[in-house]
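As structure tokens, the structure follows; a few thoughts come after it.
Removed from the display is one protein chain of the complex; every other protein chain stays in position.
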């Protein structure tokens, strides 16, 4: 294995493109090092992107924020303006691993690890976040929702790395929330998760809604049918129950050591309902 | 003679008796007599037997004295975590 | 594998070492530098026994490559006491019997110190969540929580 601490995105992309063997991009390393340790993954080249300018920065842009690919969860949690604008996204990132893992893990890494259970991903999908990708052919932007293509797989092409993720501006009465279920209170992988992003009108009625579920399908999934049910409502119990059912209807989870199909399905609906209420309250709604 | 209470699954070695009497003044003599009079007990004696004497458990002390009126109960050899 | 030369600062002292590209900071500390205070309990970031700080940030050293230490400031349990003067956390851990076997203790002390530097007056709940990545199998955490709070109170001058 070779280790390269790239100093520009172009250098990183070129090195990754040129390597014929297995490669890994190292940002926080909280997934990559576990893979190395397991012995199941033996990359020829690991490219550390933390020394690339901008990778560790959060910058305001067009009323939203651009978050460098190597910004750690802890750094995101300490950014008050970002947390105020996208509380669901930032709480999702901050649920990854322990305090120690927070010191290193990144939102982009969580996305590129492409686990359907990644805690950062549902909120990003619900937020319509956009990834900026650097590659051998230059830069391109891509909705976060289109990055994962299956467990452990992404749509990124050889040599491409995500350099940042952009979270757009929000109107006044808008917010989001993320909830996951784990058997303990910390240190687990989500058994099911839900992110809800809402915009309200001045009267507190839902104007737009996005819902994304984690750990219930091969990738994080946006549930537009469920979200549509919320629009035009003030989240009355009947609406929430229907929304939860709509969420359950699209779940296609697996049975494994972390949870059963039935449990994941039921819990995804429960979490979506609870997350919707939190997002609604955060957006200034009152039922 | 000492009355010795056996645990249930040892009864098969004593013709169904849950309590047997042997001549013994200490634990060693007790085990030796049991092995002679009830040879079916030998495998368990080899695996290990502890002794409860008047409610106090002795793991292996051969020369623990046993009085004629003592309560003697056999137990599987004790270990722990 | 060609080894990498790394210059770093550990507990305030300059260090240089050679390490393999895939070698973790934990292995470097323990096997190359003789700093065995950080322990490997899992090697996958799930137990916190290898906690150190890198540039002031609490991390699991098993999830950091040695090569990444280039130019960094690292603090380990070995640097926590000032000579013979134990850090208040260390004293309160002894006085409050907050350790039994002690193998998780270095990681917990490093983690607790990082918390108190950020939040000198944590609630029990904040403290428990902060330390959730530090497994202790002996104590049930009760005396650990009490000892950290006692140290925090002393450090606040309360």
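General remarks:
Just so it is clear, A, B and C label the chains in written order, and each chain counts residues from 1 on its own.
The definition used in the following text is that a residue touches a chain if its C-beta (ideal position, glycine included) is under 8 Å from a C-beta of that chain, and two chains touch if they have at least 3 such contacts.
Methods note: contacts and distances are computed from a predicted model.
Candidate names were "Class II glutamine amidotransferase", "Xanthine dehydrogenase family protein molybdopterin-binding subunit", "Sarcosine oxidase subunit delta" or "NADH-quinone oxidoreductase subunit K", and the UniProt protein name of the unshown chain is "Xanthine dehydrogenase family protein molybdopterin-binding subunit". Looking at the complete complex, one finds that the omitted chain is in touch with A, B, C.
In the complete complex, the residue from A:49, A:74 or A:187 that touches the missing chain is A:187.
Touch with the hidden chain on the side of chain B covers residues 5, 7-13, 18, 40, 43-44, 47, 52, 54-61, 63-64, 71, 73-76, 78-81. Against the chain not displayed here, chain A makes contact via residues 39, 181, 183-189, 191, 256-260, 262-263, 265-267, 270. Contact between chain C and the absent chain runs through residues 1, 20, 22, 27, 30-31, 35-44, 46-47, 49, 76-78, 80-81, 86, 89-90, 93-97, 99-106, 109, 124-125, 127-129, 131-145.
In the analysis below, only the chains that are shown with their structure count from here on.
If each chain is drawn as a node and touching chains are joined, the picture fits none of the line, ring, star or complete shapes. Centroid analysis (C-alpha atoms only) places B farthest from chain C.
Chain pair with the most C-beta contact pairs: A-C. The centroid of the Cα atoms in chain A and the matching centroid in chain B are 67 Å apart.
We define each chain's centre as the mean of its Cα atoms; on that basis chain A and chain C are separated by 29 Å. In chain C, no position touches at least two other chains.
Shared interface positions of chain A, defined as residues touching 2 or more other chains, are absent.
In the complex of the two chains, the chain A residues touching chain C come out as 1-3, 5, 26, 28-30, 33-34, 36-37, 46, 48, 50, 72, 74, 97-101, 103-104, 185-187.
By the touch criterion given at the top, residues 1-2, 4, 20-22, 24, 43-46, 48, 51, 54, 57-60, 62-65, 67-68, 70, 111, 114-115, 129-134 of chain C touch chain A in their complex.
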